[in-house]
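A single protein chain has been omitted; all remaining protein chains appear in their positions.
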Amino acid sequence: MSEAPEGSADGPPPPMSKPRLETFSDGVFAIAITLLVLTIAQPSDFHRLAHQLASRWPSLAAYVVSFAVIGIMWLNHHTVFANLARVDRPFFFLNLALLATVAFLPYPTGVFGTALGRGEDTRVAAVFYSATMLVNAVCWAGLWVYASSGRRLLVAGFPEPRRSTVLFTAGVGVYAVALGIAFLNAYACLAFHAALAVYYALDPLARVRSAAPRLPSSPEPSD
Amino acid sequence: MSEAPEGSADGPPPPMSKPRLETFSDGVFAIAITLLVLTIAQPSDFHRLAHQLASRWPSLAAYVVSFAVIGIMWLNHHTVFANLARVDRPFFFLNLALLATVAFLPYPTGVFGTALGRGEDTRVAAVFYSATMLVNAVCWAGLWVYASSGRRLLVAGFPEPRRSTVLFTAGVGVYAVALGIAFLNAYACLAFHAALAVYYALDPLARVRSAAPRLPSSPEPSD
Amino acid sequence: MSEAPEGSADGPPPPMSKPRLETFSDGVFAIAITLLVLTIAQPSDFHRLAHQLASRWPSLAAYVVSFAVIGIMWLNHHTVFANLARVDRPFFFLNLALLATVAFLPYPTGVFGTALGRGEDTRVAAVFYSATMLVNAVCWAGLWVYASSGRRLLVAGFPEPRRSTVLFTAGVGVYAVALGIAFLNAYACLAFHAALAVYYALDPLARVRSAAPRLPSSPEPSD
Partner (left out) sequence: MSEAPEGSADGPPPPMSKPRLETFSDGVFAIAITLLVLTIAQPSDFHRLAHQLASRWPSLAAYVVSFAVIGIMWLNHHTVFANLARVDRPFFFLNLALLATVAFLPYPTGVFGTALGRGEDTRVAAVFYSATMLVNAVCWAGLWVYASSGRRLLVAGFPEPRRSTVLFTAGVGVYAVALGIAFLNAYACLAFHAALAVYYALDPLARVRSAAPRLPSSPEPSD
């Protein structure tokens, strides 16, 4: 991975390597997504193994939803980075806060799955899971607003970022709705999170960019 | 890692970086394979340590089999990616589903080893392990069918993909057989999985490709 | 990632690849930071889930502080490596000792959070956490003194390293103060560690370097 050529051309190089930050972030995403499996409790009674495994289906459902969520976040993280010309220290700390919420996700996932499996305090677990996702959505919005306001870190070819900012900010509202649903019914809340994963799989940012004409001179992501 | 040259030549660049997806997948494979060790339960009674360690031999056997399985999957994943010219969003989600089954494997591995070690409900554990592998085989087949049908994502030099598609699809049937064996005998099932690992080590896809003449103009994998 | 060009030009290549050591170190940082979530104990009583989750706030606080600490260490590690022309075997072992303290951090973090949550032996836990950080600070200072004394491993463009050496050495004194505070009050100690994370986020080394004129001929980090 080489430094972006504009760094050495336009004067002092950027104080932070975008590819290395990307690799570090990728590592956290890959580890968090793989640690999710540890949230499914091992059976305790092997005489009734079939029953115990069957009763863990909510943990498996929570595993699948969180796996999809982190996978899609990785994809959107990739899309955001592909549209950045450079990164700086404030961006690093906003990204670190985002990673802290991603790396934390296995914990509420485990709580959610276990609570649903036991049928105890399921709404508390749903609220906890949704609140984590809400904080995560706030981090995404903060990251994007910082990177895009005044085109601070964007590549030259990126279109007017207002619409993508609206989409990122809407994510906060959407997860606030998820939090509201959590207070009503935990299963509906899990289904809502699954539906959101499908929606985000459609990638708002990619749709915005593909709508704009691509300038031939726009710097390419060097990943 | 640089973008494939055809991206910048033929118009808009691909919306997804193949090397970065490969690195992310490699991370999940490497973490899942290393987490397998956590599936072997620590001894509980250190006064009878030799006995307790000896009684864990099925967990060790399950560790070795799953380690080989994930290692070979990594190798086949590498072979598949080396034959792709590019990746797209549907491929990403098929790959994500595949990774979800790989990252899940430590769980049934732990259940299988523990059940065999206790001699309790061993067939249930074998069915659970084999069912996971069957879902994994379906994901592999889906990934390949999507990538190869109509030569959608293949490099120019890849030969007619029909035979490799047959081999990938056959994997589904083979793991269905493993599932059937699991209902009969758990030890035979574990031995069958070990034998399959040895068979897949021979790499169907590599054999197909080596049989075909390699075109000098075929794009090389840029990993 | 390619070898630094000076390696092949000035005679025998360096016996160790700086990019590969950097990647290995990045992996340890990324894994340690993501394992932190495992230090928060899963709830044991799901009938009182809200109460149990609320009582774990010190574990969450310790998670956030340690996440920030490791994230900032990764950043400073990046800055140090960006100012190295090469690495050698003694540097490798000093770096390995540093990584051992980073990888160890989840353990005292878990102990600290749990002790605060239970209100039992909190000062012992604070001393343990602070002692780990003190050993870590000694490793940082040793790494820097080795790399910078006589400009052993520094890039040509790096200014006189005396001031940065003072800053790294001061870190040892600062964590000795944290250790002292731990003997007095565990909460004050945790707050002090949080404040230190904010301070180090300002990056002493970056400030030193930016103050010096950047030589156009200085080799750039090839990450």
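Chains here go by letter, A, B and C, matching the order in which they are written, and residues are numbered from 1 within each.
Note that a residue touches a chain if its C-beta (ideal position, glycine included) is under 8 Å from a C-beta of that chain, and two chains touch if they have at least 3 such contacts.
Everything numeric in this text was worked out from a predicted model, so none of it was measured.
Taking the complete complex into account, tell me which visible chains touch the one left out.
Listed by label, the shown chains it touches are B, C.
Of the residues C:L53, C:V69, C:L84 or C:A125, I need the one that contacts the missing chain.
C:A125
I'm checking contacts with the chain that's been left out. Which of C:V37, C:I72 or C:V111 qualifies?
Candidates C:V37, C:I72 or C:V111; residue touching the omitted chain: C:V111.
On chain C, what residues meet the omitted chain?
1-3, 8, 12-13, 15-17, 19-20, 23-24, 27-28, 31-32, 35, 38, 89, 92-93, 96, 99-100, 103-104, 106-107, 110-111, 114-115, 118, 120-121, 124-125, 128
On chain B, what residues meet the omitted chain?
These residues touch the chain not displayed: 1, 22-23, 26-27, 29-31, 33-38, 40, 42-43, 46-50, 53, 63-64, 67-68, 71, 74-75, 78-79, 82, 201, 203, 206, 210, 214, 220-223.
We take it that only the chains that are shown with their structure count from here on.
Between the chains shown, work out who touches whom and classify the graph as line, ring, star, complete or other.
Contact pattern: an open line, chains touching in sequence.
Considering chain A as a copy of chain C, what rotation angle in degrees (nearest 5) results from a C-alpha superposition of the former onto the latter?
90
Select the chain whose centre, defined as the mean of its C-alpha atoms, is least distant from the mean of all protein C-alpha atoms.
That would be A.
Distance between chain B and chain C based on Cα centroids, please, to the nearest Å.
That pair's centroid distance is 36 Å.
Residue numbers in chain A touching 2 or more other chains?
Residues 1, 23, 27, 31, 35, 38.
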